[in-house]
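All protein chains but one are shown in place.
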Amino acid sequence: MATEAIQSQAVETTYRDAVREAIRDAMRRDERVFLMGEDVGRYGGCYAVSKGLQAEFGPERIRDTPLSESGFTGAGIGAAMAGMRPIVELMTVNFSLLALDQILNTAATVRHMSGNQFGVPLVIRLATGAGRQLAAQHSHSLEGWYAHIPGIKVLAPATLEDARGMLWTALEDPDPVLIFENVMLYNATGKLASNAGPVEIDKAAVRRPGRDISLITYGGSLGKTLEAATVLATQNIDAEVIDLRSLRPLDDATIIASVKKTRRAIIVDEGWRTGSLAAEISARLIEHVFWDLDAPIGRVCSAEVPIPYSRHLENAATPQVVNIVAAAKAAVVRT
Amino acid sequence: MATEAIQSQAVETTYRDAVREAIRDAMRRDERVFLMGEDVGRYGGCYAVSKGLQAEFGPERIRDTPLSESGFTGAGIGAAMAGMRPIVELMTVNFSLLALDQILNTAATVRHMSGNQFGVPLVIRLATGAGRQLAAQHSHSLEGWYAHIPGIKVLAPATLEDARGMLWTALEDPDPVLIFENVMLYNATGKLASNAGPVEIDKAAVRRPGRDISLITYGGSLGKTLEAATVLATQNIDAEVIDLRSLRPLDDATIIASVKKTRRAIIVDEGWRTGSLAAEISARLIEHVFWDLDAPIGRVCSAEVPIPYSRHLENAATPQVVNIVAAAKAAVVRT
Amino acid sequence: MNSTDKPRLSRTHALDLLKQMIRIRRFEDKCAELYTQEKIRGFLHLYDGEEAVAVGVIPVLEKYDRIVATYREHGHALVRGVSMRAALAEMYGKQEGCSHGRGGSMHLFDKATNFYGGNAIVGGGLPLAVGLALADHMRQKPVVTACFFGEGAVAEGEFHESLNLAALWSLPVLFVCENNLYAMGTALAISESETNIQLKAASYRIASEAVDGMDVVAVEAAARRAMHAVRETGKPYFLECRTYRLRAHSMFDAQLYRDKAEVEAWRHKEPIVRFQGWLETNHMAHPDDMVRIEAEVAAEIADAVAFAEAGTWEPIEQLTRFTYAEKAA
Partner (left out) sequence: MNSTDKPRLSRTHALDLLKQMIRIRRFEDKCAELYTQEKIRGFLHLYDGEEAVAVGVIPVLEKYDRIVATYREHGHALVRGVSMRAALAEMYGKQEGCSHGRGGSMHLFDKATNFYGGNAIVGGGLPLAVGLALADHMRQKPVVTACFFGEGAVAEGEFHESLNLAALWSLPVLFVCENNLYAMGTALAISESETNIQLKAASYRIASEAVDGMDVVAVEAAARRAMHAVRETGKPYFLECRTYRLRAHSMFDAQLYRDKAEVEAWRHKEPIVRFQGWLETNHMAHPDDMVRIEAEVAAEIADAVAFAEAGTWEPIEQLTRFTYAEKAA
């Protein structure tokens, strides 16, 4: 998709606008689609993603909700079971904890508990990630943690194409899909094909091919990881960069193929290190390519601390280009 | 502790009684301690753990709560910050999702956000695990998932000694401690020293020494894993069984020492496989003992499905002795 | 009171109400027996004493209306028309069960009758009901969603959020609170600072009524008024049914929290005996009616047991099915 896009006529846009275009497009394609969440309407979305949409689609379909995360998430589940295609915006992942019972105990279980009679074709959008000095309660990166839950799918659009294209595909999915948008990406600019549209959501993408080591990441860390790859190139280390795109299910085939080739891997993940998605990928690689590895698999994750407010500590707590470069070099020189 | 216990005069008891004794003992030692939760008082606890305690300590200190998980968990946090030593019983981990915002956004962050001015010396007890045919909403094993959260500690007593001894040590801890009691253990019987008391909560325990492979587990799976070790012994495979005891922090030293010795490891964990604690342990082993390994690290976890009601499917979904034996043999024969 | 408020208490209708209650009672007595035989496992929550609520409310709904229930939902499923066979097979864990054996007693689902299940998270069904009603509201469908829950759920935040959303967005939800005075072992006064549950509806501007939940005729009349109001206004309505659970909360409950005398006192208000007696004194139920009803119910139960016994176990190879929709080939 990405490459096609670049070939067709491209327009300058932002990640934020790409997400808004995706919502607008979905609303136009299917009248069963509606967006509901705190301040998505009159306010225009806490990150201005839905700005202008209420004027176009009205307050019923761009529905402002009270501060009742569990209530309106559950309402989204019910509406989906009754045939609608709701997009629930949980403003940020930090507040999604209040809705976790509905997500895990209802959305993720209904199809199973009902013996496949009912499904929950619901999409939940959440802003995620640190980097804006919002401190310990507003800086969580829990997308990898959510990927633990069977019954839901978890997406992490890192590019303009995915910000624009994943939503519709997710809405067509018969099961609940959580889409995590990293807060540091909203202002990201770039060229997007004027005809950009839905993209598949099953495969990881090789964003930079390389021979010496696989750098596996997603979402907000993709940019940093590509930067690190550029730095490594100047030191004659040819890194391959994989963008997971889907955190649940994981595209094992692409990951394994890459590491079988490079024989080394570093996983970059903004979640806290212990119990991170990076740990799962490391464990899977061991299960599948242990005998092909020339070095231990490394992880670059967030430090085990609630994210501090002050900028220098927040930066120190989260993965940075230097950490990725260092980890990659350690893996390459180690043998 | 365990060994001492066996030396001193031992009395037949159950895991349930050991937990009750631990609560009674704590209530007597320190008047700041109180137990609060749904049906802990008049009903006697949904698993009869607190039966009789309200008669002894009264309704203020053995406090029945309404069905308000977030409310009374938050109340426990506040009471702890004000100098009490509350034990909040969240009946089962399945309902703890309703209190997760309070646990992650408040209990785990207050010390940090306040620059160390306030701490939360709170203990939360939760029943966990499958095996009673309670189906998809009542069979979660999320202790490993909780271990992702910095700021809290997570314990999993697997023995009578730990059921009896971990609570007081947890209550003396200045930070929030979650204690997960596996529902299949409550009826477990055995001998417990009449003078059994507090135990340390920092170290993993080698429950069975062995040379050929390390079987790393905790809580409800310890019994199955020891059984598996016995089976393996009959096939000349000498397995070492490690009981993690503390899931956060993990006792890396004990785990690493064991695997450095055996050069092979299987992790048995009742959590869903993807993003399981087993993945974290596997990743850490790779980071620390990669060069010492003679085989890939294996995981025996729950299948990626909400736990089904029917017994045969529930058993198939969760780790069983045969799975552990098979995984261990695969690791040993593989080279 | 307009016509919709008057129960059409024809003899046939009266006997039907009675039969439905007896049907639930006898079925659950059988379930309890099967539980001791370990044919049914897990948690089993009986509706003994509360039958008048489901029997009074559910027949008032239209086929196209929706129902959300709790883990104490056998009665609701049966009255709604979920076959006794499928319900019992589900409790056996057989794949012929209404939830394919995946759910068990607490998770009876049936798409054919718009039965949105047994939910085992207290209060968890309320947001779901709000969402079902939201979907109907947005499509201007004349559908009502009836949501059953116990008085224990009133303490949950989800109760509060759901009532506010339903009223704020003016959604057609009939909230039916089955106030049986206990949440497991927790008496209402230990759970609520304001024990008059009905009053709570007012702070959301939701119309409400409290009714004697042991009187099936009264419940039906109240349900008619409630449904009429919801259909007329499109707004939610709150119906509190005051009832009592005569048996233990589940099969694990020693009932230390209430004394036998209290239970005995309530036994006298028990909905079946009471209604049957009333029908007999009013010559609307004759001995042979009772014989017929008991015989029909016994036959249906025997048939359901045979069906469940003959049911099959889902192959273990299919373990992870239903976690996600199967890809259309």
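Order as written gives the chain letters A, B and C; numbering starts at 1 within each chain.
One rule holds in what follows: contacts are C-beta pairs under 8 Å (C-beta built on N, C-alpha and C of every residue); 3 or more make two chains touch, one makes a residue touch a chain.
Owing to the predicted nature of the structure, the values given are computational and were not obtained by experimental measurement.
Asker: Among C:Arg72, C:His160 or C:Arg247, choose the residue that contacts the chain missing from this document, as touch is defined above.
Answerer: Missing-chain contact among the listed residues: C:His160.
Asker: From the listed residues B:Ala22, B:Leu35, B:Leu53 or B:Ala80, report the one that touches the chain absent from this view.
Answerer: The missing chain is touched by B:Ala80.
Asker: Over the whole complex, note the residues of chain B touching the chain we left out.
Answerer: 34, 60-61, 65-66, 68, 70-84, 86, 101-102, 105-106, 110-119, 150-151, 153, 174-175
Asker: When the complex is taken as a whole, what residues of chain A touch the one chain not shown?
Answerer: Per the touch rule, chain A residues meeting the hidden chain are 38-39, 41-44, 46, 48, 51, 64, 66-71, 94-95, 98, 132-138, 303-306, 308-313, 316-317.
Asker: For chain C, which residues reach the chain that was dropped from this view?
Answerer: Where chain C meets the chain not shown: residues 155-161, 163-164, 167-168, 190-194, 199-200, 202-206.
In this text, only the chains that are shown with their structure count from here on.
Asker: Distance between chain A and chain C based on Cα centroids, please, to the nearest Å.
Answerer: Each chain's C-alpha centroid was found; their separation is 41 Å.
Asker: What whole-Å value do you get for the distance between chain B and chain C if each is reduced to the mean of its CA atoms?
Answerer: Chain B and chain C have C-alpha centres separated by 37 Å.
Asker: What parts of chain A, by residue number, touch at least two of the other chains?
Answerer: Residues 70, 101, 105, 112-113, 150-151.
Asker: Which parts of chain C, given as residue numbers and ranges, touch two or more other chains?
Answerer: Only 99, 101-103, 107, 119, 121, 124, 157, 321-323 qualify.
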